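With one protein chain held back, the other chains of the complex are shown just where they sit.
Moving on, here comes chain A:
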Amino acid sequence: MKRRIPQELWFVVGGLVLFGALFVAEKTLNRYLLHILILMGIYSIATVSLNLTNGYTGLFSLGHAAFMAIGAYTSTLLTFPVPLREAYDLPRLPWFLGGPDAAWSFFPALLVGGALASCAALLIGAPVLRLRGHYLSVASLGFMVIVVTFAKTLKGITRGPMGISAIPLYTNVYWTFLWLFITMYVVWRIVNSRFGRALMALREDETAAQVLGIYPMKYKLFAFVVGAFFAGVAGGLYAHLTKAIRPFEFSFTLTFQIVVMLIVGGMGTMSGPVVGAVLLLALRYALKPLEEHLKLYGLIELVYALLLIVIMLWKPEGLVGRKRVSARGRQERKEEGEWARFSILR
C-alpha cells in the first residue's frame, strides 16, 4: 500500500505536464500537425484499450474496429445538428433520447457511444469467451464484418455506404488527451488490482488460475467489455475529428493498424501501446507523401505488416516490453532441454 501513493502522484504530475505541453502544442503547431497529434491520441486510446484484452488477458480480439464503428455512429447520431438532419436524411431523435428537437452535447454522446460498444461486447463475448481463446479472434473478426454490413445496409440510420458527413467538429487536443488520460488511469488501476492480477494469471496459465478460484469467463468478459467501452469512445472522438465517417473505414485495416501498434509497442505494458501508436502514426505520415507520389498504394500497410513480422520473430515483447519467461516455460526447458520447443499442445 505504501508504494501506491507516490504512483498516484506520478499520474497527477504526469497529467499536469501533459496538459501544459498540450497548451504549448496547440499554440505553436500548425493545423496539419495538430491533426496528426490528435490522431495519435485517438489511436493511443484504442491501442491502450485493446491492450487490456490482447495484452493483459491473453485473448486475441480482432474486433476493435467494430467497437469504434459503434461508438462513432452512435455519438454522431446523437450530436448531429438538428437543422441539418433533414438535408442529410438522418432521423431525428426519438422521445426517450430527448425528442426530435434535441442534439446532444459531446461528452454524454461519447459516453453513450462507449456504453453501446460495451453492450455489443457483452453480447458477442458471452457465447464466445467460454471457449478456447482462439475462437474470440475469428468471432470478433466476424462481428466486425457484421457491424460493417449493418452500417452499409441500414440506410435509414447510417446513410449506407456513402456514410455521414458534416459532423460537427468537437474533438480537440484537450478532449482527446483527457480521454487518453482517463483510459490509461482506468487500465492502470485495473492492472494493479486483484482483478488485473487475475487477468494476468489467466494469461499465464488458465488451468492454474482456475485452481486458484478464478472464474475465467467473468474476468475475460470484464476485460473485453471495458476495452470495448474505450474503443467506442475512441471511435466517437475520431468521428468528430474527421467530420465524416463511412462504413469501410472501420474494417480489418483499422483493426490491423491498432494490433500492429500494440505489438510494436509491447503487449502487456503500460507505455507500450502509446509508444506504438505514436511511432507508427509518425511513420504513416512520413511515408504518405511517398505512397502518393510514387503511386505505390499499399506501401504503408506493407511496411506495417513487415514491422509486425520482424517484431514477432525477433523481439516479441515489443519495443518497451521486457523479456518475459513464464515460470512454467523456464522449468520445462530446464527439465526437458530441447523438448520444450515442441510443447505446443497441452
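Note that contacts are C-beta pairs under 8 Å (C-beta built on N, C-alpha and C of every residue); 3 or more make two chains touch, one makes a residue touch a chain; residues count from 1.
Assume contacts and distances are computed from a predicted model.
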*Mind telling me which option in "Aspartyl/glutamyl-tRNA(Asn/Gln) amidotransferase subunit B", "HPr family phosphocarrier protein", "Phosphoenolpyruvate-protein phosphotransferase" or "Branched-chain amino acid ABC transporter permease" is what UniProt lists for the chain we can't see?*
"Branched-chain amino acid ABC transporter permease"
*Among A:Lys152, A:Arg197 or A:Lys243, residue touching the chain not depicted*: A:Lys152
*Sort through A:Val173, A:Ile263 or A:Leu280 and give me the one touching the missing partner chain.*
A:Ile263
_Considering the whole complex, not just the chains shown, which residues of chain A touch the missing one?_
58, 60, 62, 124, 127-128, 130-135, 137-139, 141-143, 145-146, 149-150, 152-153, 206-208, 252, 256, 259-260, 263, 296-299, 301-302, 304-306, 308-309, 312-313, 316, 339-346
